[in-house]
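Excluded from the complex is one protein chain; the other protein chains are retained at their positions.
And then chain A:
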Amino acid sequence: MPTNREYSNDHIETKKRETALHFVLLKKLNRLSHIRCKKSRDATNEAKQRIDQYHLQLQNLLYETMHLEKEITKCLEFKSKDEEIELVSVEEFYEEAPSDISKPETTKEDQHQLRLARLDWELEQRKMLAQKLKESETSKDQLDKEIKTQQEYLENLQPKLTSILQSTKPVQEYLGMPFDQIREQHQIAGHLPHPLYVLYMQTDAYRQACDKKLEVKIEGDIEAAKSMKSTPELFADVEDSDSDQEEQEKKSSVLTFFHLTYFLNEIYPGDNGNTSPNAANQYELRRLGLGEFNQYIKETGKPYLWAQWLSGSENMQQTIKRLRRRIKSRLSLLKQLASLERGIIPLAPEAMSLFPTKIVAKLASWKRSTYEDFCVLPYTEELISNGLAKESDIFFTATMDRGSAKMTAQIVMTSDYPAVAPLLLVSLQWQTERSALNDINIQEMEEEVNVHYKEMIIHKSHDQILANQLQRLLMCFDVYLETETQNAEEGPKEISKKSLC
């Protein structure tokens, strides 16, 4: 046993030693590993730093290139003032410029020099032209002065000539030959545009031949006519000594002819009814074919058509009849208008039966209106687009009232009145603003007077139509107000049931 113990002691001892040795070894290894770890960490750090440095360098370089590129584009985009100047072409430049400016030996090679030389040449040329302009202006002033003196001379001549002519007057009168006047008229007529000239000559001939009461006159700005030969602003006026109707119209340019002849149309037949078969007939034809004619004017020019119309005549009887009727209705219209302006609707006694005896609404005012005023109203748009109201029509505004309700009627009258009945458009102010656009009843009122006007024609006479239409409108106005009050439940009943049956 002891040996055994000894042995085991020994054994333990050796084991202890071994253990100690192992510990030492373990320690060493531990240290070594620490050292290695540190070393590798250092190496990594170093490498990382190096990379950072390179990266920074790269950034700098990239920035530099970007900056340089920007500079380059800036340079490329640079624009000089001289590019805007229009220069003569290179070939022309070499041909025209003197060699001390063009310097072909240097400029042929060098584009920049060429450009400079061309600019020089341009400057030179512009200077020259400016000089020329100045010279021309002075010469123009001189000519102006000269013309003025000439003109003065001519103007001084005129009174002298008139005094000479004046002095011959007693002789002419004594001999009973008003050559002077005729000659003057004919001279003026010479300035008329061709068609009007023909018209003038024809009327004048007619005057001499058949009707001494007719007076043919030309009025207008003769000086202006002389200066603008092509489109003279002229006014021919045929006055009728019998008629009490007088109208004045003065229009220029293309449409003149229409207004003019239209005007003639009205006045002419008033002369005892013995109108010139020729002229009157043509006017009538023209009146009938009006629509097409207006379009023709712009395309073909009027003289030829005009002359054609003046060249033929037919159907005289009917034309005269028509013209007479026209005059009659025109006079009736004038009477109606005068009465309307005083606030009275001029009803013919035979028309009374068309309307109830008691109408409460009253005509408050009656005024002439214009196409422009008419156009701005919101409810007229459709009418204009349908061609039912044109600039050549005559426009009136009538207001009617009953209590606080006020009705405004726009009346469109064509030049063909009364063959074409007047067209009435209505708006109503009563609590709210109403028109055909927002109130169906107003539309029906308009329909009543505009479409069913035939019911209001008595004895086939259209002459009273305007008055009858207005009276009908008043009646409708009454009915409208009374039915509206009846429908509404609330509020004061301002309009009582007076004329409703």
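As a working rule, a contact is a pair of C-beta atoms (placed from the backbone, for glycine too) under 8 Å apart; a residue touches a chain by one contact, two chains touch by 3 or more; residues count from 1.
Please note the rule applied: contacts and distances are computed from a predicted model.
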| item | value |
| --- | --- |
| Chain not displayed: protein name in its UniProt record ("Eukaryotic translation initiation factor 3 subunit H", "THOC6", "Queuine tRNA-ribosyltransferase catalytic subunit 1" or "Hyccin") | "THOC6" |
| Identified contact with the non-displayed chain, of A:Asp82, A:Glu96, A:Asp110 or A:Glu447 | A:Glu447 |
| Residue, one of A:Leu383, A:Ala398 or A:Leu428, that touches the chain absent here | A:Leu383 |
| Touch residues of chain A, complete complex, unshown partner | 382-383, 386-388, 419-420, 423, 436-440, 443-444, 446-447, 450-451, 487-491 |
